[in-house]
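Please read through the structure below; I'll follow up with questions.
What you see is the complex with one protein chain gone and the rest in place.
Going by the order they are written in, the chains are A and B; count residues from 1 in each one.
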Amino acid sequence: MPSGMTVFFQAVLSGVLIGGIYALIGIGMSIIFGVMRIINFAHGDILMLGMYLSYYLFALAGIDPFVSVLIIIPIMFAFGALLQKVFINRMLDALPQNQLLLTIGLGLIMSNAMMLAFTSDYKILTTSYSSASVTLAGISISEPLAISFLITAGITALLYWFLTRTDTGQAIRATAQDAQAAQLMGINVKRMGMIAFGIGGALAATAGALISPTYYIYPQVGSAFTLKAFVITVMGGMGSVVGATIGGIIIGGTESVSSVCISSGWKDVVVFAVFLLVLLFKPAGLMGKSRM
Amino acid sequence: MGSRLSNIILLLTLAALFFFPRFVASPYAFHIMILLFLSTIVGTSWNIIGGYTGQYSIGHAAYFGTGAYVTMVLMKDKQIPPWLGVWAGVALVIIIALVIGSICFRLRGPYFVLASIAVAEIMRLSAMNLKELTNGAEGILATELPAFRIGGRVITDFVSKTPFYYISLVLAIVTIVVAFLVLHSKLGYCFQAIREDQDAAHALGINPTFYKNAALVISAIFTGIAGGFYAIYVGFVDPATVMSLDISVQIVLVCIIGGIGTIYGPLIGSILIVPITEALRSNLIAEAIFKTGMVSQESHFGSFLKENLAHAHALIYGILVVLVILFMPEGVVGFQRKLWSKWNKGLG
Partner (left out) sequence: MTKRTMALVAALCLVFIDIARADNVKIGFINSMTGSEAPVGENLTNGVTLALEDLAKAGIKVDLVKEDDTGKPQVSMSAMEKLATRDKVAGVVGPYTAACGNAIARVAEKYKVPLVVPVAAKDEITQQGLKWVFRPGAISYDYAEIVIEMATALDKPKTMAIINENTDFGISVARGAKAVAAKKGIQIVFEEAYYKGSPDYRATLSKIKATNPDLVFMVSYVADAILLMRQSREVGLRPKAFLGAGAGFSVAQFAQEQAISNYVFSSTQWTQDAKWPGAKDFGKRYEAKFGKQPTYHAAAAYEAMMIMAETAVKAGGDREKLREALRAGKWNGIWGEVKFADYDNFTNQNKHQMLVEQIQNGRHETVYPPQQAAKKPIYPFPGWK
């Protein structure tokens, strides 16, 4: 393959693999928005908590980050549900702008509490496979990213099954479609809100754990991911799981390809520009209206 | 509050502020006051578009940063004194505000918020990448200012902080006065109508696009001026310092905590936040604790305090914001008004 093409395909592949992780973040935010109509500005900070959890589980107990996902999911589900119950629940009738500001405040508390506890030094988690790769047709595939992608695919499939085949899942979708009607049908809307936030939190933290072998960990790492999550959720359609999945992969790929074709400095500008275009011309997102 | 009483308090406060430099010599005290005034300026200007018109832009760093960069670049590259350069900054800021408005005002509520963030981030990243214009991530450093002359006589050469103190004080007063005039004018009336119900206002003949843009432009102008002032005061700008999301968030938070949509809200919010932030950041609070002798510097807890109290300021922001939004959504000013009216009712 001519080298220009190799570089291009390399970029596309790396982008898609990272996109899987972005998708996980986006899905979590999408569910929260779908059910509660709240834009969770603290989403990236929950991801950051997941990163720290996986770091310390690895450093203190030797648990591999990918395995630690099994521990992180229930813990952070509880955390998310707790956040909703204690804070967000009180704000259900407030102005959406105020709800957003509340989540900003919560995010600030999370990231700065971590900074106080662990200082803002960068932490690096190195596993035996952190830099391992497999080469196929001149293109190298990062092992940790590939494994993350598979895990993400698995979780997404599970989530899809949950939302379409279980009673609770369908109740969540009903609430997302029309909260009042759902309530009339006997669904406990408040409880759905808690579950949605729990799922969102668990997914964000899982994404954090999946990235941790390949990135660096510090308290302020969340905000960049929150911004990406917005872009993905809006692109995919607020509230659409499938949309967020596709959106995540598209954003990952776009970022990577812009990095190659333009320069790494401009890649985020491209992402935000795409975001604005979608907001302006197709605000309901690629998948259309709230449909999980 | 009785109108006379409040006017007397106002005059006394103003007098105290003007004579402050006579009695206080500590550059540190000046620094805190200057930051306080700066925070008041940006908060009050944000309020015009956020509090009165109901459009919560979390992208005001775009205007702050533009004002800062233009002033700095003109001073460093073209030797244009900042008191002239800042107007070029204002001109650019107006254009940018109109462009941003035309993109973002098509969106409502939280979508507008997200768009404002995206635009500000695009500007920050552009500032980082357009090296020939802005020197990129390295930033621009300029610690020497030209002396300010009127008719050949040097009024100040900006070596001490006193001129900066007075400039920022006057700017803060002007911004508050403008906000007051706007609020009580037809403009202000239309702004608030849009905030309450944009469609109803439209039906009544108020053109939302025109008024929203007007609010944004007024807001942007003062934010840009504040940015220009900040640049020459600190002597260093880079995209992370003057164009970041952090700045945009801080601006909004000061208003929320103080009282959104009120004249004095941003001022109160600044008074609450700025001194505490600075005192924490510069370890003044830690030093005070050590002086009381309750905790020794060498002890475990003592060194923990010393290392970490400085970083607690943003945590305190966060806690304040959460508390205010949950329990005092109208901010401290709104809360105080409620208390006052309850007290009055109790008396009457």
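In the analysis below, a residue touches a chain if its C-beta (ideal position, glycine included) is under 8 Å from a C-beta of that chain, and two chains touch if they have at least 3 such contacts.
Only a predicted model underlies this, so the values are computations on that prediction, with no experimental measurement involved.
Enquirer: Which listed residue (B:W83, B:F105, B:F148 or B:F236) would be found touching the missing chain in the intact complex?
Expert: B:F236
Enquirer: Please identify, in ascending order, the residues of subunit B that touch the omitted chain?
Expert: 26-28, 31, 128, 136-139, 141, 143-144, 159, 234-236, 238, 240-241, 282, 307, 310-311
Enquirer: Considering the whole complex, not just the chains shown, which residues of subunit A touch the missing one?
Expert: With respect to the unshown chain, the touching residues of subunit A are 3-4, 6-7, 10-11, 14, 18, 119-122, 124, 126, 128, 130-133, 135, 140, 142, 211, 214-216, 218, 224, 255-257, 259-260, 263-265, 267.
Simple rule for what comes next: only the chains that are shown with their structure count from here on.
Enquirer: Go ahead and note the Å separation of the Cα centroids belonging to subunit A and subunit B.
Expert: The separation of the two C-alpha centroids amounts to 32 Å.
Enquirer: Can you name the residues of subunit A that touch subunit B in the complex?
Expert: Answer in residue numbers: 39, 87, 90-91, 94, 96-98, 100-102, 104-113, 115-116, 119-120, 223, 227, 230-231, 234, 263, 265-266, 268-269, 272-273, 275-276, 279-280, 283.
Enquirer: If we count contacts the way the header does, which residues on subunit B are in touch with subunit A in the complex?
Expert: Going by the criterion above, the answer is residues 54, 56, 103, 106-107, 109-111, 113-115, 117-119, 121-122, 125-126, 128-129, 245, 249, 252-253, 256, 307-308, 311-312, 314-315, 317-322, 325-326, 329.
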